[in-house]
Each structure stands twice: as structure tokens, then as C-alpha cells.
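One protein chain is absent from this view; the other protein chains keep their places.
After this line comes chain A, so read on.
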Amino acid sequence: MRVLTKTSLYYLLVSLVVFAVGGTVFYLSLREEIYDEVDDQLFTDKENIIAYIQKHDRLPNVTSGISEAIHVREADPENLVMEHLSDTLIYSTYDEEDIPFRKLTFTVYRQGKPYEYTIFKSLMDFDDLTESTVLAMIWIFILLLVGLVFVNYYTNKYTWRHFYDTLARIKEYRLSHHQPLMLKESSTTEFEELNQVLQSMTGKIHSDFLNLKEFTENVSHEIQTPLAIVSSKVELFMQSENLTEEQAQMLSDMYGALNRLARLNKSLILLTRIENREFTVEEQVPLHRLLQEQLTHLQEIISMRGLELEVEEMEEVYVQMNSGLTDVLLQNLLNNAIKHNHAGGSIKVLLNRQKLCIRNTGEAPQDQPERLFGRFRTGDDAVGSLGIGLALVKKICDLYGLLPKYNFKDGEHSLCIYFTK
């Protein structure tokens, strides 16, 4: 949830509580006040009646005073109500509804005889008042809320704009682009601090990244020459006439290991170069033709392995890529399909405008599918496998915005490259 939505929601919640409590308190105090007033009027009537009786020694013939109605009857001496205030409802034929009344019941004596008086005072006005008060409250609440949320939203948006700017820039930031992270200055202390921390942090990460990259590059390149020297010396050594079988075996092992190291190093250099975006030359590469070439080239190995190759679909597809890298990509995909297969298995190739799919039979992967794209990950312990092939595939896909997807189903690995971005 965005910070703006969140604060607005909190405002809403708090205002709701404040208005609910405030409204209740307001209502109660209003009611208290009105009851007081009504009761005062009732008592005034009572005083008047008592005064009239004392003065004239007869019951007043008017049945109304300030109040709406005054009832009088001879009281039951057994059951005298000296003074009692209560609420009651009286049905009004005019309004066709019960109308709330406040009533005061009291007893007066005239010539020793008790009379029970009941004075009614309508609370209709009071009800109307409550109603309009609540209505007013609701309106004020809505207006205030809208205003509050509106003001809050825009002030927040204004103060947070640097934050969102920073966020957008960080999202765009790529270490490999070698562009320093430039953030807008902010007058808000917290955001300015955040920007400074981010800038120094990315700067540090970038310089570390460069150091590491340089190191990898240097190591890979510097290793080439010593490797070439050792390899050539071993090869010369092998030409010696009087080697014992044991020595020959040792030389052979050395040579094998050297070759492995050399291939690994070549792949690492290639990987680094792709990361460095050194392959700038791009052209419309005829993918179908390159794929066909690779398949022809591999046909022998495929049949020697006892595998069956099936081309399901081969459309003409042109992609904007570096042709060398396209070769590397196809080579690694096909190598992978051959390597992680079993005798009598199959390889299915599908190429159309949407995707390139290579499916092959093989053992279920032991690793998490997404981790197969990492370096030095091998699905099984295939001998001589460097586990760098899929990392290369991933890097090349990243470079050209292609989407590689791996799937394993019914004993079949499927690796698809989607061209749509």
C-alpha cells in the first residue's frame, strides 16, 4: 500500500473515531440541556397550579399552561404519586405516529382531598433538533474528511516527490551501466540523508564491482599465457622418445587437466565479455540457418550417442544479435541437450517466430530449475561438464532481452527461449 493511501486511511479512521465520540458527547449534552429545560417548564406549571389552588381554593379551570396538556383527576388515596417525572409516548392521530412526551405527575390537596395532576410537554422539537444535529454532524464530517484527505494527499505528494524520484532512479539503476546514481536534492532532511546514504552506498558497490570485474578479467587473461606455455611444454615433452608408460600416463593426465582448465577459462572470459557488453556489432542473424548448421555439425555426435533428433518446426526467424554470440547460444543449448541425455533418448527442436525450444529426454534435475542458470551448476555429474553453459545462455538472453524458461515434465527437459520482450 502506498504511503499516501496509508496515511489517508489512517486519517479517515482517526476522524471517524473522533467524530463518533464527539457526536455522541454532543448529543448527550444537548439532550441533558433540553431535558433540563423541559423539566423546568413542567415544574413552573406545577408551581403555578399549586399557587392558584392556594390563592383561589379551587382547581384552575384552564387545562393548559406553557405545557401542551394538563390532566387532572381525583387521586386514589391508596396510591398517591407525590411527584414523578417520566417519558411517555402518545399517539397523535394527526401525525399518525407516537410522539414522545415528558410528563410530570404530582398530587395537590384541596380541602384535604387529593387530586392527581399530570402535565405533558412534547419532546417533538427535541427529536427534530437531534435529527438535524446528527445530519449536520454527518455533513461536517464528510466535508472535513474530503478536505482533509485532499489536503493531506496533495501535501504528502508534494513532500514525498523526492522520495518517489529517488525510488524511480534506484529502480533504473544498473551496476553494469557504469552510470553513477544521480539523485535530486531534497529540502526534506530525511530524504536528503537517504539520498546521500544511497549515493555513497552505490558508489562503494560500483567501485567494488569494478575491482572484482577487473580482477576476474585480469586473472582470466593472465592465465591464458601461462596455460599456453605449460600446454606447449607438455606437448613437447610427449614427443620425447624414451618415456616410460608411467610417465606417459602422468603426462596424459596433465594434458587432459590443462585442456579442461583452458576451456573453462575461455568460457569465463566469454562470460565476462558479455557482461561488459563488448559485443557491440549486431546484425539480423538468420537463426534458422545457424541452427541448421549446428545441427548438421552435431549430427554425428548425436547419432554416435544413440540419440534421435527430431525437428518439429523450423520457421525462418531473424534476430537482431551478434552472430558470434548467437552461435555460442545455440551451441550451448544443443550441447546441453546432448550431454544431459541417455542412450536411446531424443532431442526435439522447435523454432518459430515466438520461441526456440529444445526438448530432450533425461534424468530429473536435482537442482532448483532457476539455479541451473547459475555458474558451475550441473544437473548431474556428467563427466567433463563445466556447468557454465547455461550461465552463458542466461547472460546472452539477458543481453538481448530474451526470456529463457526451463521446465521438466514426464522425463523431458525443455528449454525455451522466448523472443518477445
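Criterion: a residue touches a chain if its C-beta (ideal position, glycine included) is under 8 Å from a C-beta of that chain, and two chains touch if they have at least 3 such contacts; residues count from 1.
Quick note on the criterion: contacts and distances are computed from a predicted model.
*Asks:* Write down which listed name, "ABC transporter permease", "DNA-binding response OmpR family regulator", "Hydrogenase" or "cytochrome-c oxidase", is the UniProt protein name of the chain that is not shown.
*Replies:* "DNA-binding response OmpR family regulator"
*Asks:* Using the document's definition of touch, tell me which of A:11, A:153, A:279 or A:418 contacts the absent chain.
*Replies:* Answer from the full complex: A:279 touches the omitted chain.
*Asks:* Of the listed residues A:6, A:56, A:110 or A:233, which contacts the missing chain in the full complex?
*Replies:* For the chain that is not drawn, the touching residue is A:233.
*Asks:* Can you work out which residue in A:123, A:338, A:357 or A:396 touches the chain that's missing from view?
*Replies:* Among A:123, A:338, A:357 or A:396, only A:338 touches the chain that is not shown.
*Asks:* Identify the residue among A:54, A:252, A:284 or A:407 that touches the chain left out of the display.
*Replies:* A:252
*Asks:* Which of A:4, A:99 or A:269 touches the chain that is not shown?
*Replies:* Of these options, the touching residue for the absent chain is A:269.
*Asks:* Tell me where the left-out chain touches chain A, residue by residue.
*Replies:* Output for chain A: 221, 224-225, 227-233, 235-236, 238-239, 243, 245, 248-249, 251-252, 255-256, 258-259, 262-263, 266, 269-270, 273, 278-279, 281, 297-298, 300-301, 304, 322, 324-325, 331, 335, 338-339, 382-386, 389.
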